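Report on the following structure.
A single protein chain has been omitted; all remaining protein chains appear in their positions.
Let's look at chain A:
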Amino acid sequence: MSDPKQQHDTSNEAPGFFDKERNVTIILRVFYALCALLVILDFVVHRHIYTDFEKIPAFYAIYGFVACVVLVVIAKEMRKFLMRDEDYYEPTEAEVPEAKEGDN
């Protein structure tokens, strides 16, 4: 579907910032450090507690992680019975006359 004119020859391009393995690694390390910091803060800062669930240490961090993993795992399973071909609803033109013959 994509316009072939936009498919540039990218072999001569200088690699971008995100193409370099090292830059991505640095970004991820900073990100892991921030995650760790947020958990540590949970024990340092006194946060208000409104529900029983929140008494669990680092409840929000655990919940966020688990929720997303569960979400993705279930969604992946859903694909097994929900996923169809891209032209499931609109059969390509070649198939249309065939379908019509069947209806008669």
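Rule of thumb we're sticking to: a residue touches a chain if its C-beta (ideal position, glycine included) is under 8 Å from a C-beta of that chain, and two chains touch if they have at least 3 such contacts; residues count from 1.
One rule holds for everything that comes next: contacts and distances are computed from a predicted model.
A.B. asks: Among "ABC transporter permease", "Iron complex transport system substrate-binding protein", "Anaerobic sulfite reductase subunit AsrA" or "Na(+)/H(+) antiporter subunit D", find the name that the UniProt record gives to the complex chain excluded from display.
C.D. replies: "Na(+)/H(+) antiporter subunit D"
A.B. asks: Residue-wise, where is chain A in contact with the chain that is not depicted?
C.D. replies: Output for chain A: 1-3, 6-8, 10, 16, 18-19, 28, 31-32, 34-35, 38-39, 41-42, 45, 47-48, 50-54, 58, 60-69, 71-76, 78-79, 82-86, 88-90, 103-104.
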